[in-house]
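Would you mind keeping the following structure in view while I ask a few things?
A single protein chain has been removed from this complex, and every other one stays in its place.
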Amino acid sequence: MIISTKRGTPQNEIKKIIDGFEGQGLQVTLIRGEDYNVFGLVGDTTKLNEKQIAANPWVESVTRVSAPYKKANRLFHQEDSVISIAGDKVRIGGREKVAVIGGPCSVECESQVVQIAQAVKEAGGDMLRGGAYKPRTSPYAFQGLGTEGVLDMVKAREVTGLPIVSELMSEDRIDEFVEYVDLIQIGARNMQNFQLLKALGRINKPILLKRGLANTIEEWIMSAEYIMAGGNENVILCERGIRTFEPYTRNTLDLSVIPIIKEKTHLPIVIDPSHATGNYRYVEAMSLAAVAAGADGLIIEVHTDPEHAFSDGAQSLKPAKFRETIDKCRAVAAVVGRRL
Amino acid sequence: MIISTKRGTPQNEIKKIIDGFEGQGLQVTLIRGEDYNVFGLVGDTTKLNEKQIAANPWVESVTRVSAPYKKANRLFHQEDSVISIAGDKVRIGGREKVAVIGGPCSVECESQVVQIAQAVKEAGGDMLRGGAYKPRTSPYAFQGLGTEGVLDMVKAREVTGLPIVSELMSEDRIDEFVEYVDLIQIGARNMQNFQLLKALGRINKPILLKRGLANTIEEWIMSAEYIMAGGNENVILCERGIRTFEPYTRNTLDLSVIPIIKEKTHLPIVIDPSHATGNYRYVEAMSLAAVAAGADGLIIEVHTDPEHAFSDGAQSLKPAKFRETIDKCRAVAAVVGRRL
Amino acid sequence: MIISTKRGTPQNEIKKIIDGFEGQGLQVTLIRGEDYNVFGLVGDTTKLNEKQIAANPWVESVTRVSAPYKKANRLFHQEDSVISIAGDKVRIGGREKVAVIGGPCSVECESQVVQIAQAVKEAGGDMLRGGAYKPRTSPYAFQGLGTEGVLDMVKAREVTGLPIVSELMSEDRIDEFVEYVDLIQIGARNMQNFQLLKALGRINKPILLKRGLANTIEEWIMSAEYIMAGGNENVILCERGIRTFEPYTRNTLDLSVIPIIKEKTHLPIVIDPSHATGNYRYVEAMSLAAVAAGADGLIIEVHTDPEHAFSDGAQSLKPAKFRETIDKCRAVAAVVGRRL
Partner (left out) sequence: MIISTKRGTPQNEIKKIIDGFEGQGLQVTLIRGEDYNVFGLVGDTTKLNEKQIAANPWVESVTRVSAPYKKANRLFHQEDSVISIAGDKVRIGGREKVAVIGGPCSVECESQVVQIAQAVKEAGGDMLRGGAYKPRTSPYAFQGLGTEGVLDMVKAREVTGLPIVSELMSEDRIDEFVEYVDLIQIGARNMQNFQLLKALGRINKPILLKRGLANTIEEWIMSAEYIMAGGNENVILCERGIRTFEPYTRNTLDLSVIPIIKEKTHLPIVIDPSHATGNYRYVEAMSLAAVAAGADGLIIEVHTDPEHAFSDGAQSLKPAKFRETIDKCRAVAAVVGRRL
């Protein structure tokens, strides 16, 4: 950690700062500049609080040099993590097959989800997604079928054999998800629901952690770190677009996260082109781009009747288009050294 | 609601759309343009799902004309709402006194919070803030004292008589907060924790709802609507800065929310200049600005020893500076027709 | 165009509004709602000023249904435009070969740019880029070699046969660029330098128009429209990342522009992964993604000695890596139906 102090900081204040850090077992090097003094701290700085240090009125700036994450950090874990789902039916990460997860935004009824699951399977999908608990901006919008929706997903798994992914919104449903769901999705709005993250650290199921709407990559990794620090290292990261000023898309899909996540961490990265663009017409192009850039998986909305979907129909692919997208992605995967 | 269809949409598709809406009891007017057709829908459109409509491949765009909120909407509730706290000890909103809430970011121990509470009271503050459960980006950072911290706040209230504000992070602590806390704060990261918002709709305590880091004003009002639709109309909105590209401040304080919230809703609006700027040097200027623009309250971090605070020391005022800020704000309030 | 008026707008105000639009030759349809009235205008609304209409205190909102661009609009020009450069040596757009433009950020001297040009050619590049006039945030930073730099580029073209691309920053250098440069680049900071755009409309050279740092896709197309409305329809759009809150990359590369630009306009779209990410380690992944998504070209920084580059060395590829990137991109292009 690097700390700079203001011009004219009195000698005794500088001494106090040095003594303070040395008292915490850190090694301090002082660099005297013309207008500023700079301190370099060596040792375990993960517990230091940057904002507390900055509260000293003589301090000009505080800069962290080493990353604040440990468990997720590739520096301390060189090999790619591969996350095993549903008793190794699907494996995500490393050199494994690029996983394709398809399904409706919301579960509407058993027959709908079973029918879509079959279409997903026939198109070559690896897993089924479907929301039973829906985070909706409006209290007047459809909120999801709850437990009934989860059980409809279970039925679809029985029929097709596809492992299931669904979004968990609250701690009180963890037992239900541990029992029935194969991969627990944490949505963008809950990425910093720290209470929920801590609870996920105490279970053993794999977690698909979506990036928050306006969260930095570092904050996102820190949320993975919450789960991992609690003991559950089965975390898959999922980019679903960030909020910008652009109105032609629902969000701006940030594909540069793919090489960055692979550089900074050892965790797999999955891309959601459906929520990011909010428009089925752009899903194929963004899926191809994600695979070309090295994504470990795709999560795509599929619906047999998008015009009558309960939610997010505008971004859903029909089964034929989903199959075509998978086929094209498979060709791209092959030339970048991956299977799909 | 206004729906436009693409150039070349076949006649029978247009008829299908019209029939669909009429079947839902809406009145449809069709405007034929050169390159587009436009439909206007009249009736109760709050339950219509814009995204489902947009899923129709012939639909070009969907625009909502009327606001999606009802309970919070000033259109249906012309008078300002005044929220009563702690048995009317403090009243926020309307022409009431501009409320000043002061206190530490985190409760550290009983003597710290009692000492700060006394300083807040002597400076002219109306309420005491203090965090017992802390949303921290890092799992390795101080997470708050929990129940012990809440009880320390209660002790500070006993000593000073100041009502207390504290942040609730999860549903499982609602009973504790209903019993001990006078104004329940919902932090930016939980603004769209819809499960928690629904639970707050079932209690009767006033809620201080902070705006999310990257949430629009409409989404923020919709989160208030969640609580109000559940039956708890005691909602105060709190702006604490939004995330932008600017690194000189922690967030960008958006003071234009003050006239906008007063125009669109009947709810009170409180400003948090401490979290917004992240820097004690800018708190006074932003407090004065907020009062001048018509804010109903201020929530300011105060610490007797910011350099040793457990969190956010960099943005805390010392008691003498807090008192000076209140005195200046009082003078501004007087000339804009408010008391403080 | 759709205009909604506030609840309680008097009958005579509504009549005045209708009369006003009809006086401008527009057809007006009125839809009476419960809380709002809505007007639909049919006719040529491109000259209407939304903000002037919104100035009427009875007006609640103004929404444009049809796009404000004409020349660039695919609605009126169904086939892809193919832009011919340097007497048809390079053709960009449609089903043409995906063009690869490589070269240094800044021209440093003749031997440097000739050497890099040779490396670009050997690696399979189609054109040479190099900046002679540099937009630098600091007045104390290297500002480019000016005319000397342009002539160095010309020399490199003589040696290698590669057409050249360079950034024009001001109207007073247009003659120089028309004489010497094959494709004139307009940088992000000048995307809305309307004076310059108008001047470009009066020449005949192809223009590579970069998207502004925080400009919407619609504004970007409108800047192309400025050039095209002036008479120069040879415009190529170039995405180079937008400004967001994310610090791990210099900008956030928005690849969703590829399908959107192709849907809304008939113009070619080129991607600049070097400026977008600001980091050579992420350039290959983003290049592959761009080609997979359907980009018509790539513009990549290449330097033989990035550590001693005068500008932007951090984002430059060395020749061997550039060749490897091209080879991988060629394989991706093949499977998405393009040559490169």
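Labels for the chains are A, B and C, by order of writing; each one numbers its residues from 1.
Quick note on the criterion: a contact is a pair of C-beta atoms (placed from the backbone, for glycine too) under 8 Å apart; a residue touches a chain by one contact, two chains touch by 3 or more.
Bear in mind that the values here come from a model prediction, so they are computed numbers and not experimental data.
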Touch partners, limited to displayed chains, of the chain removed from view: A, B, C
Identified contact with the non-displayed chain, of C:V82, C:V159, C:I174 or C:A314: C:A314
Residues from chain A at the interface with the omitted partner, ascending: 2, 4, 7, 29, 31-36, 38, 40, 42-43, 60-61, 63, 65-66, 75, 243-245, 247
Hidden partner interface residues of chain C, rising order: 46-47, 49, 51-52, 54-56, 68, 135-143, 169-172, 189-190, 192-198, 213-214, 219, 222, 225-226, 229-230, 243, 278, 280, 306-316
Contact set of chain B toward the excluded chain (per top definition): 214, 216-218, 242, 244-249, 252-256, 258-260, 263, 276-277, 281-282, 284-286, 288-294, 328, 331-332, 334-336
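Throughout what follows, only the chains that are shown with their structure count from here on.
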Touch-based graph of the chains, sorted into line, ring, star, complete or other: complete
Chain located farthest away, centre of chain C as origin (C-alpha): B
Whole-Å gap separating chain A and chain B, where each centre is the average of the chain's CA atoms: 26
Length of the line joining the C-alpha centres of chain B and chain C, rounded to whole Å: 39
Rounded Å distance, chain A centre to chain C centre (Cα mean): 31
Shared interface positions of chain B, touching two or more other chains: 243
